[in-house]
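Of the protein chains in this complex, all but one are displayed in their positions.
A and B are the chain letters, set down in written order, and residue numbers restart from 1 in every chain.
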């Protein structure tokens, strides 16, 4: 609550003054360093050695964590439960995938200098217009942010302008990602249909199959997570962040004191979509494939669960939740795949009913207990 | 507004930086002017041919039985409800029917709701900060910094509404009366020309009521204040001029004594049972 002490600072550097952010960044960089050292310096076969597969897995978790931060920004602070953030993630991923496809060049199965394999397979004569430019890294990387941002802009403009909120908005976002999934399944869309984009070779000249590149991507994802976190933190600690919280709790009231609520919602929604796109772009080279299943409503709603489990409106909670759930998923699907959906379903119910503030809420509760015995009479928020 | 203050407000030093909304023109007297306003919901006329004029700096009380259209009238002024017929002017320059809610708010009309709504997750200080008259577009809001001047202004208002001690507490923990004052404080932060106050003392203790009466009478003169209230004792304690609404139109207008001796008003209040409706 006590933001007065630091709020005279420049908005982007404001988060560095917070203890929570300092702790978060410290833990994150320590983890990055630790994994790197254990991977490079500890010899293979040693029990502490972290192999390339695990590094890759961690990299995947970190990109999910960034995605979760993006969702927490809109859900936790703005009260917009987006069940379609997977769509922005996937679009960012496709933008990256298109770049990686173009990088394959003549090394594809059919050896066509320009057309990706699946287009040759479909007997396409030339590259569709929207594939142009993706051979240039800067263009593709710009699209990673702009394409999801644009979709969020158009969609959000329509939705917020007519004051579609609450459950309505949630379902409409779900419909959005569902419609996109159907669309991307079509071969005619020119995104590889069912199979999506895969068989990538290199990124910016680095071989995607080498261990060094994997480590590099892992670190890059960690840095992106840190930057995304700082950006979100800067937004929520600014006056704009307080307008968001005000909108979340009493939208009509916020409008009455003179804020164009729909514009604030749109702004934050677009920023969040761009972060999700970035997360998708970092995810794709690490898993080596992007296909329409990333658009599935189930995935989008799973992201929300990560945030709910970690604790809403904390940002670091989202990171904890994303890593916890996905780690559990890796373990579960390894030993008893059938049980995973039971566990996931039960998690949804348990978190919403028993742990509405998530792990982060639990942590701060324990911490407060430790700090002072007489609990402050904090009202339910 | 003192010279110093107007110099500090940068957008007033240079003409071209002035916000587009031109100031309210009250040279002709009234600050609010409603003429022949009618609103119907599915054929039911919540407001029926209402005429009302509020002078600049006036403190006006509006009374009337349930369903008389008091809340709907407020909704019209603030742009929440559009009338079926009639015209509503703010000063002699601004047609309120052509504006949306934020535009009307930024013009200087503040409204306090029947049920106090404050931002419970934010501190008292932050509630006032958000309400403050400022550039409320996105990027200025994002990059806004806390300056000494803003702090002083907020402290002034905190003083006025008597919540200085609770400034860093989340608004959610305030008592009912404190929330009402905070809401009035938030209105004051907007430097409104016209304050609409809906049932400010409902559910208040005797002391809280006295404190509120003090607050409202203190505001009149600087701002125009319209108070809708059920509590006759409270109205009597603050009112100079009273308007009685009945079935969506004005039944009587005048001083409290004049109004309470008006036979039509007496009849409405004695026979008010049949008017009870949701």
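In this text, a contact is a pair of C-beta atoms (placed from the backbone, for glycine too) under 8 Å apart; a residue touches a chain by one contact, two chains touch by 3 or more.
Quick note on the criterion: contacts and distances are computed from a predicted model.
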| query | Looking at UniProt, which of "Branched-chain amino acid ABC transporter permease", "Anti-sigma factor", "Electron transfer flavoprotein subunit beta" or "Cytochrome c oxidase subunit 4" names the chain that isn't shown? | reply | "Branched-chain amino acid ABC transporter permease"
| Who touches the missing chain here, A:42, A:114, A:142 or A:182? | A:182
| message | For the chain left out of this view, which of A:104, A:344 or A:363 touches it? | response | A:344
| said: With the missing chain put back, one of A:32, A:203, A:284 or A:305 would touch it. Which one? | reply: A:305
| query | So that we can see where the missing chain sits, which residues of subunit A does it touch? | reply | 81, 155, 158-159, 161-164, 166-168, 170-172, 174-176, 178-179, 182-183, 185-186, 297, 301, 304-305, 308, 338, 341-342, 344-349, 351-353, 356
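Please note the rule applied: only the chains that are shown with their structure count from here on.
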| Separation of mean Cα positions, subunit B and subunit A [Å, integer] | 44
| Of all residues in subunit B, which touch subunit A in the complex? | 78, 101-102, 105-106, 110-111, 113, 117-123, 125-126, 129-131, 133, 136-138, 141-147, 151, 168, 170, 172-173, 186, 190
| remark: subunit A residues touching subunit B in their complex are 1-4, 7-11, 235, 238-240, 242-243, 245-246, 248-250, 252-261, 263-264, 267, 377-381
